[in-house]
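A single protein chain has been omitted; all remaining protein chains appear in their positions.
Showing chain A:
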């Protein structure tokens, strides 16, 4: 089987070298020179666009990338398991559970949610659904949603039924830049505005729902009225993309910038809770930058057409190549990311008034106004 060809970078070594030299300056000059290292591309966003879904959102970036997310919930029968916990109240787990149900109706699904109750699918034009990119994006998005465990617990109805949440993510345009951040923000907005029909039945009855859509409850509850122990409201996580070029860190890179990245990091973060004022990290992944696939440049000294001498042997060519590292001729980056750089990225994301807080509050503002 022939290995499938990864996406090619269409910039020449000279262009790559130029781009990189501007990006490693202090302060960096980005591809769009009006933007600073922490600036995101501008976008148009709307929510509740799909009448047939429990929640939906659409975000279009200025470069024409556009994503549409629909959240659908279905009632599903829970699989009954022959477990010793269910039979007697002798076990401490079961006893504590029964107590919890009596005292606090709000907490009734705590710890009972299962990972399989949330299903995410990502559809990108030009990719099969089992290609690495959609699979990677879907698992990163699911993982960040499941990390806190609060969302899946909210899908618990009673011991026999639960909600199954289908999050269908569509990229409407070809992936002009790495679409992870866009998909994540669209998913965030869709989940934030998703509503589930209000439950009318009690305890272990067959679930019966209020048919009034106005009475439906938000999947991520808004605490306008009473709030549980004064906790900050829970919001879906959001993923930001950061890339490192030399000593600089650049957020929300476009495709041309990614082509010269030393390393790319996707950081999923949730908003601050009552216990901490800073945003929380729920997932971090490195992403293979396309710069590893760029063609290396040929220096004038090794090119007979420009008056240089072609190296006599391949061993000679290798030695000459290795000496080029600092000469400005483009060579694809090697190695990984320094640990100090990773902690710097994380710090910029989670600090008070940092990137995470900014993105989450910006998406919240869309819903309000």
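Here is the rule we use: contacts are C-beta pairs under 8 Å (C-beta built on N, C-alpha and C of every residue); 3 or more make two chains touch, one makes a residue touch a chain; residues count from 1.
Operating definition for what follows: contacts and distances are computed from a predicted model.
Participant: Which choice in "3'-5'-exoribonuclease", "Vacuolar protein sorting-associated protein 16 homolog", "Anaphase-promoting complex subunit 11" or "tRNA (guanine(10)-N(2))-methyltransferase" gives the name that UniProt lists for the one chain left out?
Facilitator: Matching "3'-5'-exoribonuclease", "Vacuolar protein sorting-associated protein 16 homolog", "Anaphase-promoting complex subunit 11" or "tRNA (guanine(10)-N(2))-methyltransferase" to the record, the invisible chain is "3'-5'-exoribonuclease".
Participant: Of the listed residues A:169, A:219, A:342 or A:366, which contacts the missing chain in the full complex?
Facilitator: Looking across A:169, A:219, A:342 or A:366, the contact with the absent chain belongs to A:342.
Participant: For the chain left out of this view, which of A:32, A:129 or A:316 touches it?
Facilitator: Per the contact definition at the top, the residue touching the missing chain is A:129.
Participant: Considering the entire assembly, which residues of chain A contact the chain that has been omitted?
Facilitator: Residues touching the hidden chain, for chain A, are 2-6, 8, 79, 81-85, 87-88, 90-91, 114-116, 129-130, 132, 135-136, 138-139, 143, 147-148, 263, 265, 270, 276, 278-288, 292-296, 318, 321, 331-332, 334-339, 342-343, 346, 350.
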